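What follows is a set of notes on a single structure, which appears directly below.
Just one protein chain is left out here, and the rest sit where they should.
Presenting subunit A:
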């Protein structure tokens, strides 16, 4: 617009726009937005850092170094006085580590009379070799007198060294593995006799004072028992309670009391449930300590409010027209609920149940109080036997000083998180697939 006269422009300039601080306001708007993004990134960054540190610390736990040795099951070592036919305890008490040591000496080509070198072999193989070889002989005594290749577990320190986790720059006296052992290790590695294998022991062993023979077998079984108990108790009771409150209860003082109770129980610290379990189930009712059954009961009480709240939401979401239609066709109220409302609410109930179970699976504090912090080496045969649980096992390993235990602990956390993730994803998928929008 070139033809605007000069004087008009001057006039406009003479009446400047009121300064309403638009610039500052827009800057504030931008800042506010950035704060929001920052806040979200803080949360997500923390999540990422935490997962990355755990995975980098823990993934090596899924591999375990073993030494493949031709073990000759020498009768002179196992049963020197030849009494095993009459006294079966001979096979249990035999000096199995000696067999492994002999095989290792032969493999490394050390002179059997070179006592100083043999002394340095101490702590190369795991003490778990005793159990490993004993189990082979116990399963098949005819193996005595023959030679067989066996993968013997390496000791925890050698395992760490093999995985390159021990700083060899540190002077020898301050390391847990000697230079000689490293040299032997490299020799065996070059032979292919020493190698990493997938660590099945992490899933099958019970508690042990040696990292290489400790695993989560007992914890997995204990957690499994508890989840089954929680599912069997909390689901029916929770659904029944929700049905009563949502469909039958009249609005009165008593119903109000129940509702306040449920909402409050959902927010009670979990450790209080542990105190309840200790005082009522163990002390008053005399149930066994450390048992998965008691743990299951405590977790049931803890999970109930979650399930009830989810179930009530699912029941309330079923439209009244379904109820009216069922009643109109002559169904009784009970028939309406069980034959029409409940099937329609089932996906929501299931989702809530899975989320509740996932929370129960990760819960630690109440289990500490009912004595599940226990050194349990044998698999629990029933829920009444002593057991541990996945998070409790993690807690116990966290209190161990050795490096190899920290590795196992991080591995255990990965497994726990995978379980939880699987449950949560199942819940989300269920919700997406089956949830109906009315």
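Keep in mind that, in the parts below, contacts are C-beta pairs under 8 Å (C-beta built on N, C-alpha and C of every residue); 3 or more make two chains touch, one makes a residue touch a chain; residues count from 1.
Rule of thumb we're sticking to: contacts and distances are computed from a predicted model.
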| item | value |
| --- | --- |
| From "Phosphate transport system permease protein", "NADH-quinone oxidoreductase subunit K", "Propane monooxygenase small subunit" or "(2Fe-2S)-binding protein", the hidden chain's UniProt protein name | "Phosphate transport system permease protein" |
| Of A:195, A:368 or A:430, the residue in touch with the unshown chain | A:368 |
| Hidden partner chain, touching residue among A:183, A:279 or A:316 | A:279 |
| Options A:138, A:334 or A:418, residue touching the unrepresented chain | A:334 |
| Residue of A:85, A:119, A:267 or A:401 in touch with the missing chain, whole complex considered | A:267 |
| Residue among A:77, A:258 or A:287 that touches the chain left out of view | A:258 |
| Missing-chain contacts mapped onto subunit A | 25-26, 28-29, 31-33, 35-40, 42-44, 46-47, 50, 53-54, 57, 236-238, 240-245, 248-249, 257-258, 260-265, 267-273, 275-276, 278-280, 283-284, 301, 304-305, 308, 332-334, 358-359, 361-365, 368-369, 371, 373, 391, 394-395, 398, 406, 409, 413, 416-417, 420-421, 424, 428 |
